[in-house]
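One protein chain is absent from this view; the other protein chains keep their places.
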Amino acid sequence: MMKRFANPRRFLELVKWVQPIAVVIAVTALALGLYTGLVTSPDDYQQGSSVRIMYIHVPAAWMALFIYTSMAAAAFVGLVWKHIVAELYAKAAAPLGAAFTFICLVTGSLWGKPMWGAWWVWDARLTSALILFFLYLGYMALVDAFDDEQKGINAGAFLLLVGVVNIPIIKFSVDWWNTLHQPASLTRFAKPAIDAAMLLPLLSMAVGFTALFTVLVLVRLKTEIARRKLKIRQQGGGA
Amino acid sequence: MNGDYFFYIAAAYGLCFVVLGAMTLLTFVAWKKVRKEPGE
Partner (left out) sequence: MKKRQRLHFILFILASLSAAVGLSLYALQDNISFFYSPMEVKKMNIAPEHRFRLGGLVKKGTLQKHKDTLSVSFTVTDEVQEMRIEYTGILPDLFREGQGVVATGSLNAQGVFIATDILAKHDEKYMPPEVAKSLEKAAREKKR
């Protein structure tokens, strides 16, 4: 038992100093993102003011993809090496990933209506993003469906690994097929297709979302670990 | 910023921060609860 908790203990030590730093970064970056996004950044030459929706839509989409990928990677580590923090990570992160995907879908819809002329279309990008949302919900339901928590986590891990094929589909849908959604503005190899004055709120929000996610996922992991300990203590016969 | 698309922008930002706020609240409530339980 001690060996199994060796890792969580080291993890909790790490959380102690990462968490306050992440809180400071989250508050600062979100405030900067909101101020520059809503007040100081310019209107777009084509889309006018509605471009401001991009500053939450795009970072939320990045988070949705990043969180799922990290959950699948952790599930893989958990399945193969039985690393307990990795096993619990996916469970802790799933509701946050679902929340960011939901934000991405709804803000996209609120942006699509005035610009494209439709709240929703079934093109490859939007459809694969909706599938990602259902994967998050399906994962949460599956993990909860088992009486034995460990069985739920293992079944969920398989679902996460299977669903990982959806991630490159979302990312490259706009390049592989004709879609209504436009291709990426920021790519690793090209100069950004976004003006610097618009890049600032976009990146501030992205940093803010990442830091907020870090804080929340750490607290959720602490909660899961504490719950696990309580359960083991109760099963061990007497608190 | 001009007033164009005010509804869409306000709805998007409002929804975004309501959802994130709710997630934050739920997360910390669950943490407080588990800390209060006996044995912890």
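Letters A and B mark the chains in the order given here, with residues in each chain numbered from 1 onward.
The rule is simple: a residue touches a chain if its C-beta (ideal position, glycine included) is under 8 Å from a C-beta of that chain, and two chains touch if they have at least 3 such contacts.
Note that the coordinates shown come from a computational prediction; the quantities given were computed from them, not determined experimentally.
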Chains on display which the left-out chain touches in the complete complex: A
Hidden partner chain, touching residue among A:Ala124, A:Val143, A:Ile170 or A:Leu200: A:Ala124
Omitted-chain contact residue, chosen from A:Val18, A:Ala73, A:Met140 or A:Ile194: A:Ile194
Residues belonging to chain A that touch the chain removed from view: 42-47, 51, 54, 76, 79-81, 114-118, 121-124, 161-162, 164-165, 169, 176-180, 182-185, 193-195, 197-198
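FYI, only the chains that are shown with their structure count from here on.
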Approximate Å spacing (C-alpha centroids) for the pair chain A, chain B: 15
Residues of chain A defined as touching chain B within the complex: 34, 38-39, 43, 48-50, 52-53, 56-57, 60, 95-96, 99, 102-103, 106-107, 110-111, 113-114, 212, 216, 219-220, 222-223, 226-227, 229-230, 233-234, 239
Chain A-facing residues of chain B, complex: 1-6, 8-9, 11-13, 15-16, 19-20, 23-24, 26-28, 30-31, 34-35, 37-40
